[in-house]
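Apart from one protein chain that is not included, each protein chain of the complex appears where it belongs.
For clarity, chains are labelled A and B in written order, and residue numbers in each chain start from 1.
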Amino acid sequence: MADPNGKGNGSGEPPVLEISGLRLSYYTRAGEVPAVMDFDLTIAKGESVGLVGESGCGKSTVANGIMRYMGKNGGIVGGTIKFQGRDMAELSEEEIRRVRGKDIAMIYQEPMAALNPSLTIAAQLMEVPMIHEGVSEEEAFQRSFDMLAAVNIPDPKRLMDSYPHQVSGGQQQRVVIAMALLSKPALLLLDEPTTALDVTVEAGIVELIAELSKESGASLLYISHNLGLMLEVCDRICVMYSGEVVEEGHIDSIFSWPKHPYTHGLFGCIPLPHADKNARPLAAIKGQLPLPHQRPKGCYFGPRCESFQAGRCDADHIPMEDVHTDDDPAHRVRCLRWNEIDHDAVVSNETTREPIEVGDTVLEVDNMRKYYDVKESTLATLISREAVRQVKANESISFDAGEGETVAIVGESGCGKSTFAKVLMGLETATDGEVRLDGTDLGSIEVKKRTPEQLASLQMVFQNPNDTLNPSHSVGYQIGRVIKRFGIESDPAKIQDRVHKLLDTVKLPRAFAARKPRQLSGGQKQRVGIARAFAGNPKTVIADEPISALDVSVAAAVTELLMDIQREHRTTLLFISHDLSAVRYLSDRVVVMYLGQIMERGTTEEVFAPPYHPYTEALLSAVPIADPEVEKRRIVLEGNLPSPLDPPKGCPFSTRCQRKVGSICDDEPPPVRLDTEGHSIACHIPLEELREVEPVITIPDRDLEATT
Amino acid sequence: MPQLIMRRIGMMILIMLTVALLLFLMNEGDPRLIARSVLGPYAQDQQLDAWIVQHGYDRHILVRYVEWIGRVMSGDLGDSIIYKRPVNEIFWDRLGNTGILAGVTFVVMVIVALTLGVLAGMKEGSTQDRVISVFSITTTSIPEYASAVLLAWIFVFTLGWLPGTSSMTSGFNVVELILPVMVLTLYGFGYVARMTRASMAEVMTNPYIRTAMLKGLPYRHIIMKHALRNALIAPFTVIMLQINWLLSGVVVTEFAFGYKGFGALLLEAALRRDIFVIEACGTAAVFVAVFTQTIGDLGYTYLNPRIRFK
Partner (left out) sequence: MATSTTDAPLVRPDSTIVNAVKAVALLRESPVGLFGALIVLFFVLLAIFAPLVSPFDPNATILPFAFPGTAAPDGGVFLFGTDHLGRDILSRIIWGGQRVLFYATVATISAYIVGIIMGLAAGYFRGYLDEIISFFANVILSFPIMVLYVLIIAKVGASGLNIIFAVVFASSPGIMRIVRGVTMDIATRDYIAASQTRGEGPWYIMLVEILPNARSPLIVDFCLRMGYTTITIGALGFLGLGLPPPDPDWGGMITETRAFVTGGFPHMAILPACAVSLLVLGFNLLADGLREVSLKD
């Protein structure tokens, strides 16, 4: 298949990788799990191909299949994988070993886990050229050293002698990348290489990968669940669904003219910059990914597809079809009805909602501080007994929220978001300042001392779906217990009735009351978590990253659900997140935090437009946006998040700030400058100057028909 | 690191002192009982009282405790009631004998256990693994006193290869050591082997082993350089703890074979209420156990770079 848009394919060279009809299975005690079905993929020399799809659709399995490393219970059932023209199945174990790490290298999601904890980084790097090319130790050292420098590691010498746990996550990932590139592989497989990293760190790694792929001439298979990232790295993408490719093509044509209802659906789920919770709500895809051994007949996407046509879509297995467009002859799709569907209609969500009227102030946070004492156990401190250092997890947090309002708290890991939630919930008490709910200061009352009304009026939705429910008890018991505790009902029959109503509210079948959490999917568990939080009619709900562990299509549904219930109950919602896209989409006001301090605060429009705080600006730029027409100014931050144990003396952001004005930033805490009544920025740069800054994101002027 | 070592050693001393206090309370808590065991069952009450005053047993228990600690530290373990001799004269020989038995067993056991454990854990679920696992579970299920009679039946009665007792009446004899070592090893190695296997198997499922595989390193290199180093950290602690278990087994085994070690001495003393011998044996046993455990803990932190370079 010719691909005029691919790089370096003009000379008629054979493709680097040619997969056809690949079938991969796992063997479990429940039987065979056909994880990947009829998978075809061709990667030309120097080309970067993205593989995108939801969790469990088989992306990692494909990568492992290419490496012929399927683990103990996996196997290649059918199809061929040709690497540089050679059929991998015909290679001996020893030949495959020599291909691995030399010609095909892999980069993984969790860099910390991928590195051996008890070998130095030097040892782990050097063994690659020493074993594959038999070079001397000196040369291996030199090459490793140079490679670390090439992946922009500031102090390679020090790093070489370090153990993996001594360096930050971003640097670990750079080490893994360096390790992969050491033997100049022809093909690089990247399996979600940035998913475990903070956005600003991710931005740096993505830029590095894009650069390296250009320089080294290696072909790339970039696996991710994030369409936005694809846009920054790939030439071509394959959209995977339930073990097979459903649509593939050049990146521009997929983003501009998606043909498969699933691809459409994915775009509808992503809170793009022009989405709006009232005027243009997200359109979640109904249902969820089928398990590999429960795939429906015909089109695997059938049960979730809005264009499903009985008799046709559920008859035979759907083949891939060429979409003959002039721009991209390689665009192919696995849908019977791709040229019957009205592609404009599929995207736009007709439902609009009335904006919520924000009521009286419910929650006031006033100069709240939370310091943790960290005990140190050095000999000196053991004797002097002055063993405590303080971590300032929250430093003078002030803001308020009205009835029915959504306030987002954004920031990267370690910025103190979760500490703040804990103080609010009473799991920790504030060191100083007040947190008033309806006028009563709760900040100093720990949870044990709160009255049932106080407890009921402030509830929480947790981040990790697998952790939010007790695996030993049924869903019904866990919701019912809340109802009983808060004294809403005491009669078992009435409790049960209410549990059923709550399940209705979160759109789960009533029969789920008898289920154990392990029988639920991640999204369903999150729904139960929401039902539990709303069981006592709370005034305020704190949602701590409620959707960050969910797949896009599920996340969209959970987000919409959360907002519907909030709207109905006029609940104040504190939405804690690291995801600026989601925040922009659903919040009325935003608080941006960094290392425990508020950097910027204001309404969503104010925060997302100049004047920006330099950190907000960097954060905005770092968020990948799955829309090729949105223009973005690129700001890549240097360095890593400082340890909260040892924050910079002046402005917390001074070690990484792209607009740092000088030593004043290092030495003096920045003043809080008021732009408007509710919009404040903590920075040494005067507001006038910040107002001059160009917007980071430029959304093209488009009407509602959007992607056509 | 240095402060960690200091802390562990401090803890060790504290535990030793508490254990000593427990032993002391158990044995010397009631002065009349001591007087009774020293003077025999026919002594009159007045005689007991006189003895108590004469030997300072009328003073507060803590005073006596501190004094006793001082005496033990200076090497005075008191006199044996049964043997009517200083405990020092009997005790150290016995401890030395146990040292030989336990030392030989330890070496044999560690070699067997680590080899089998690594072989099994390398390929979890393979036939090799299953055979080794079932074998080690089976041997761990045969307590020392059961294997003592079983092995005696085989090697002494049926085959006639080995002597049935190990009292070493005519001087040290290696042949007499074989059965006790076999008994102790058979029961003890399984635990270490299974821990090693578990640790090895756990390491083999780690993503960094996958990294090493996909780097194209040869299998041998992966096992030797990437897996073993991590896999042996956890068993190290277990091996050091095993010394504690070995001392346990020694009591039974020495009794079974009439071996003149400290376990047999302790048993005899306990049955006949030979107070100072009990105290000496108890303290020594706990000292060895706590000491090796401390080494185990410190070794663990040393072997584990994640703790060493904090």
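In this section, a contact is a pair of C-beta atoms (placed from the backbone, for glycine too) under 8 Å apart; a residue touches a chain by one contact, two chains touch by 3 or more.
Just so you know, these numbers come straight off a predicted model, no measurement behind them.
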Considering the entire complex, write down the shown chains that touch the omitted one.
A, B
Check each of A:I43, A:I318 or A:A513 against the chain that is not shown and name the one that touches it.
A:A513
With the full complex in mind, choose from A:T195, A:N464 or A:N640 the residue touching the hidden chain.
A:N464
Out of B:M195, B:V252 or B:A280, the sole contact with the unshown chain comes from B:V252
Name, in rising order, the residues on chain B that touch the hidden chain in the full complex.
11, 14-15, 18-19, 22-23, 26, 133-134, 137-138, 140-150, 152-153, 156-157, 164, 244-252, 255-256, 263, 266-267, 270-271, 273, 278, 281-282, 285-286, 289-290, 293
Residue-wise, where is chain A in contact with the chain that is not depicted?
29, 425-427, 447-448, 450, 452, 455-456, 458-460, 462-464, 467-474, 476-478, 480-482, 485-486, 492, 495-497, 499-500, 510-511, 513-514, 529, 532, 536
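In the analysis below, only the chains that are shown with their structure count from here on.
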Across the complex, what residues on chain A touch chain B?
67, 69, 72, 97-102, 105-106, 108, 110, 113-119, 127-128, 131-132, 162-163, 165-166, 176, 179, 377-379, 382
Chain B residues within the chain A interface of the complex:
2-4, 6-7, 124-125, 206-208, 210-218, 221, 225-226, 229-230, 233, 303-306, 309
